[in-house]
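Apart from one protein chain that is not included, each protein chain of the complex appears where it belongs.
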Amino acid sequence: MRGIAKRFSHVVANDRVDFVLRPGEVHALLGENGAGKTTLMRILYGLTSLDEGSIRVGGRDVEIRSPKDAIAAGVGMVTQHFSLVGPMTVADNIVLGNTGSWRTHPAAARARASGAAERFGIAIDPDAIVDRLSIGERQRVEILKALSRDCRVLVLDEPTAVLVPQEVDALFATIARLAGEGLSVVFISHKLAEVMAIADRVTVMRQGRVVGTVPSADTDERELARMMVGRPARGLAASDRPAPRDVVLRVEGLRARDDDGLPAVDGVSLQVRSGEIVGIAGVSGNGQSELTEVLSGMRAPAAGSVEVAGRRLEGKPPSAFIRAGVGRIAEDRHASVIGELSVAYNMALEDLGSFSARGMLDEGRIRAHAESLIERFDIKARPTDPVRTLSGGNMQKVLLARVLAREPGLLVVSQPTRGLDVGATEYVRRQLLAQRAAGAAVLLVSEDLDEIFEMSDRILVMYEGKIAGEVGADVDDLERVGLLMAGRSA
Amino acid sequence: MRGWRLREQPAPSWYVPALPLLAVGVTFVLTSLFVIAAGADPLEAYRYFVIEPLATRFSALEVLVTTTPLLLTGAAVAFAFRAGYYNIGAEGQLLCGAIAAAWAGTLVEGLPKIAALPLMIGAGMVAGAAWALPPAIMRVRFGIDEVVTTLLLNPVALLLVTGLLNGPWRDPVTGFPESERIAASAEFPTIVDRSRLHLGFFLALVVIAAGWFVTTRTVLGLKLRATGLSPRGARFSGIDVGRMLMLAALVSGAIAGVAGVSEVAGIQFRLTEGVSPGYGYTGIVVATLGALAMVGVAVAAAFLGIVSIGADTASRALAVPSQLGLVVQATLLLVTVSLLVFRRYRLRRA
Partner (left out) sequence: MSLLLTVVEATLRNATPLVFGTVGELYSERAGVLNLGIEGTMYAGAFFGFAAAYGTDSLLLGLLAAVVVGMLAGALMGLLSVSLGANQHVAGIGVTLLLVGLSEFSNRIFFSGRDTLPKIEPFAQLEPFGDGALAQYGLTYFAFLVLVPAAWWVLMRTSFGLHVRAVGENPEAADAAGINVYRTRYLALMAGGALMGVGGSFFTLAVLGSFTLDIIAGRGWVCIALVIFGRWRVGRAVAGTLLFAAVYALQLRLRILPGWGDVPFELLLALPYIVTIVALAVSGANVAYPGAYLKPYRRT
């Protein structure tokens, strides 16, 4: 792959990336979230279109516009979210789109599935219904599906994220055997130990670019961690730091499940005091989303307690959190606003009681409120504009304004600057620091390590639903954070 | 199938205001084929369709009579759809309102109008809301999609009507499947002399006005709209989404129930099998054409009322079958639904 470039509206996901995969090698693609690893591979598999660049497979130029083209070129991919049809059998899924005849023969499909299973040494019952399989088994079905189409290149996107350790061992054995038979494997990961264990070569990506490609034999985890996270700027946070005071947020033994019913938050306890910013670092998918959802009232926890300024809030609806003075900035800002409604309405929505009399909307006050916030937060929008039409930065400012206007005692902030330009990022961070200075307690969840280091007084690292460790906010601690994020004790 | 694909891209600013005219224009072009097939001149036919109905006092008042149930079912559907509750069951809720009116309308014999009418209207609202309740509970409590459940209750309500009319309520004198005539005090008075225009039209206007006020001017309305536009965003902002859906469903059912009362007390004076020729389904057309806004509903209902009277006049004058009115209504709906897609999407070569 040569000179691959891809832009999503404002964000450059891949910035002229070159990537070379040799026959029979296991090549790890390492990087933080948003580094562009997955985008690069989705382009290779035809799931995302490329803006610039060219792709050669087996020495031949290929044009890949859809997965069909990729399959024809000998590329197979197992995406993070599996592409399986749940209510169908394993055999049906394996022959899907590749039946080779207008008829399907259950016996033949079964034979093909079990034949492939045997040939590639992947044990699976072809008659099983996919929905009833464990995650690890489903992954094996995905791999078999790709292999049974005679792919020469197999891309695995974060394949171990969903597996238990024993399944990881089995997966690695399979990968090693297949590579030994000449298959080229791309292994997308952010886990250092796994990369070191399985890869022949490692390409590290950061912010859409390739940092470097090294043979795994010539490197170690520390060097890779450094390449992956880069060097953060010295913290802004050091300036005008008040002494932390009372505990505002107290979380004890919190457990929560994700949308698929799998454990996501696994016994988290933490405290945030007035006048401090506690950063939560971690690679996405380690339970941070579910944690912030519980702390916003959007997800009921399975166990544990959430106490804000002495009030128990676990399992209460979002309105209870709002009343308790929790200001919430969620990671998906589009799902936090009503895009079709105006800026003014969205700014009033969390606190309609203050903007109405006897059930009727006080349009004058809603508009005045919006105008004052627009000025105070320097938002480029009119009160009547639908929020949907705003840029990401301005939309985030609307959310921030709505929350800060109520002078919350606690801020639960998730990915506050994701997708924002430099100016907006700086602005949002300064606002949060001003809140801390004013005595608010701030819980900051971010996948952006620079942000975590720049802003936080204390840093907690989440890994697989647990707090893996706490570190200070000095640059010296960076390597430790990188290791904790990648599941190594530091 | 490859080639053309929809790509997300907002339409130019003139598009949305021009949409109703565009839809009417496209519809008339498409349906003119049928007019020609019927051996008439399309321009002539459409003059009868949209101009003639308003030309005389009599037919203009008949337009309003026809518009009455459409205003009510359109408002009922729009109110629910606006909150993201897809009530396809206005037809059944209307029939239940009609049953309740036919029942209450005989019970209030002897009461003065001022007491009889509110009782009957109240009974119809309760009946309509009650018919809307089970699907609403299933949606809010168990997350079961309401489209199918509300739809399937429509034929059940119709069977209830025919069951009553063929059984206990059958007219004992004539033997026709018609219920007893309601008490004189339960009949809606006419509001214009020498016409069939009755109190129901006034009620419909009150409902539209109240619906407009609630959706655009109140906290509740803002919460309902927010729920319909983005349930997740609404929940995040502290709105009790389940309560909003429940409320939208019940209010919608009650309004549809009033439509049933209005047809029984204003037109038929008894329950008959033909009390509704599908007004509940037409309500979906009206609500969609009216972009789910009450003002739009009023305009759309009036337009469909005109077309429906116009179809009769055209049929008498030009021998174009009056069923062309149905075809025009349905075509207008489908054209509008299609054009709405292009507010947010463009056709692009893939």
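When the chains are written out, they are named A and B in that same order, and each has its own residue count from 1.
Convention: contacts are C-beta pairs under 8 Å (C-beta built on N, C-alpha and C of every residue); 3 or more make two chains touch, one makes a residue touch a chain.
The structure displayed is predicted, hence computed values, not measured ones.
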Contacts of the unshown chain among the visible ones are A, B
Sole contact to the chain not displayed, among B:Phe28, B:Tyr46 or B:Tyr86 = B:Tyr86
Have a look at B:Gln93, B:Ser179, B:Gln268 or B:Thr288 and name the one touching the chain we're not showing.
-> B:Thr288
Considering the whole complex, which of B:Ala37, B:Ala209 or B:Val295 touches the chain not shown?
-> B:Ala37
Subunit A residues touching the chain left out here are 47-48, 66-68, 71, 79, 82-88, 92, 95-99, 101-106, 145
Could I get the residues of subunit B that touch the absent chain, sorted low to high?
-> 1-2, 5-6, 34, 37-38, 86, 88, 134-135, 138, 142-145, 147-149, 151-156, 158-160, 162-163, 166-168, 278, 281-282, 284-285, 288, 321-327, 329-331, 333-334, 337-338, 340-341, 345
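Note that in this section only the chains that are shown with their structure count from here on.
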Between subunit A and subunit B, what's the gap in Å when you average each chain's C-alpha atoms?
-> 46
Subunit B residues touching subunit A - in the complex, by the definition given at the top = 217-223, 225-226, 229-230, 232-240
Parts of subunit A lying in touch with subunit B, wherever the complex brings them together = 296, 298, 317-319, 322, 328, 330, 334-341, 345-346, 349-350, 352, 356, 359-361
